[in-house]
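With one protein chain removed, the remaining protein chains of the complex are shown where they sit.
Each chain gets a letter, A and B, in the order it is written, and its residues are counted from 1.
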Amino acid sequence: MDKATRPLVLTWIALMALLATTAGCALLRLGWLNTAISLAIAFAKALLVAIVFMRLRRAPALLRLAAVAGAVTLVLLFGLSLTDYVTRTELKAPWQQPATVAPRFGSG
Amino acid sequence: MSPHDTSLPPLEPQFGSHAQQDFARSFGMWVFLSSELLFFGPLLFGYLYLRMHHPAATGMASRHTDMLLGTVNTAVLLTSSFCMALAGHAAQENERRRAARLLALTALLGVAFLAIKGYEWHQEFGEHLFPGAGFRPDDATDPATVHGIELFFLLYFAATGLHALHLLIGVSACVWLMLVLRHAPPRGPGNEAVDVAGLYWHFVDVVWIVLYPLLYLTARSGG
Partner (left out) sequence: MTSAQNDASIVDDGTQPHERRDPSYLVGGYRLIDWLTTRDHKRIAVLYSISITFFFFLGGVAAALIRLELATPQGDLVSDDTYNKLFTAHGIIMVWLFLIPSIPAVLGNFLMPLMIGARDLAFPRLNLASWYLYMLGGAIVLWALLAGGVDTGWTFYTPFSTMFSNSHVVAALFGVLVLGFSSILTGLNFIVSVHTLRAPGLGWFRLPLFVWANYATSLILVLATPVLAMTLVLVAIERLFQVGIFDPALGGDPLLFQHLFWFYSHPAVYIMVLPAMGVASEIIPCFARRPVFGYRFMAYAILAIAVIGFLVWGHHMFVSGQSMYAGMVFSLLSFLVAIPSAIKVFNWTATLYKGSIRFSAPMLYALGFVGLFTIGGLTGLFLAALALDVHLSDTYFVVAHFHYIMVGGSVMAYLGGIHFWWPKVTGRMYSETWGKIAAIVIFAGFNLTFFPQYLLGYAGMPRRYHSYPPEFQLLHVLSSAGAVTLAVGYLLPLGYLAWSLRHGARAPANPWRATGLEWQTDSPPPEHNFATPPVVVREPYDYTPESP
């Protein structure tokens, strides 16, 4: 393992460790912490792959900007849509007209 | 690059230098990956909607997925990314044969992932968890919960299906590269092609890294 591949090996080991951690924690009853931990670990894994494997660590600013642009746009989609969902309670409709489209596909 | 360097691909007329050409191609792949992230976006938002409005059903549905296979598959894919990163490094050092071997290993791990995923789908199909006519989870009876579980599985099959399609494209790219790397340019590709393919592969990995906890670990312990 030469100097250049060392970061790659260390990253792989870290990814495996994080995977074991997230799987292990999921089996414990931690309430809301379960979600927080699994999302945080997923975020950490994604960052490691992006920064080390995808070489964002030493990339010009433009590539890092391109990497982030999609995520920022997704945050806008989620954030502004949530202004609707967080402030609206759904009420069940008393009656729903059945569909008139051709019968559905499926396994049955 | 070494003085006996024969690994430079042809320089297209719109580019002034190889450095410019290589950068443009990497940048182009990053822009494409940004758009791909937004392609998966609505499925992730659908999951958020489901989690907000049917939390119990989402938990029940997630516990139907095979956590062991899902975790093994995640390890397989992370390792494949490691191999791909090594292949990219080898290509940078102009060790094309070594890069080709690592690409073969990457592709093999990708195929292993697809096989395990296929087996999972087969299992879920047998348990009547495929959405549509014939959907029948074995642990829910009231209609609202059944609908919630069905919606979860719609997102599950859509997300993992789309991911598998992307992975298949990645595997094909690895196999193709592995075969053509044996020819020096201009007949074969330049070394930076491995890096560009690597970016795509790692992206597919990152998508799975996000999907894994959402699909397999939601309320896994019951609460």
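Here is the rule we use: contacts are C-beta pairs under 8 Å (C-beta built on N, C-alpha and C of every residue); 3 or more make two chains touch, one makes a residue touch a chain.
Quantities reported herein were computed from a predicted structural model and do not represent experimental measurements.
Q: One chain isn't shown here. Among B:8, B:108, B:154 or B:180, which residue touches it?
A: Looking across B:8, B:108, B:154 or B:180, the contact with the absent chain belongs to B:154.
Q: Residues on chain B that touch the omitted chain in the whole complex?
A: Interface residues of chain B facing the absent chain: 12-15, 20, 23-24, 27-28, 31-32, 34-43, 45-46, 49, 53-54, 57, 131-132, 144, 147-148, 150-151, 154, 158.
Q: Residues of chain A in contact with the chain that isn't shown?
A: 62, 69-70, 73, 76-77, 80-81, 83-85, 87-88, 90, 92-93, 96-97, 99-102, 104-106
Rule of thumb we're sticking to: only the chains that are shown with their structure count from here on.
Q: Using the touch rule from the top, collect the residues of chain A that touch chain B in their complex.
A: Its residues touching chain B are 4-5, 8-9, 11-12, 15-16, 19, 22-23, 26-31, 34-35, 38-39, 41-42, 45-46, 49-50, 52-55, 60, 62-63, 66-67, 69-71, 73-74, 77-78, 81, 85, 90, 103-108.
Q: Mind listing the chain B positions that touch chain A in their complex?
A: 23, 26-27, 30-31, 33-38, 41, 44-45, 48-49, 52-53, 67, 71, 74-75, 78-79, 81-82, 84-86, 89, 125, 128, 130-136, 195, 198-199, 202-203, 205-206, 209-210, 212-213, 216-223
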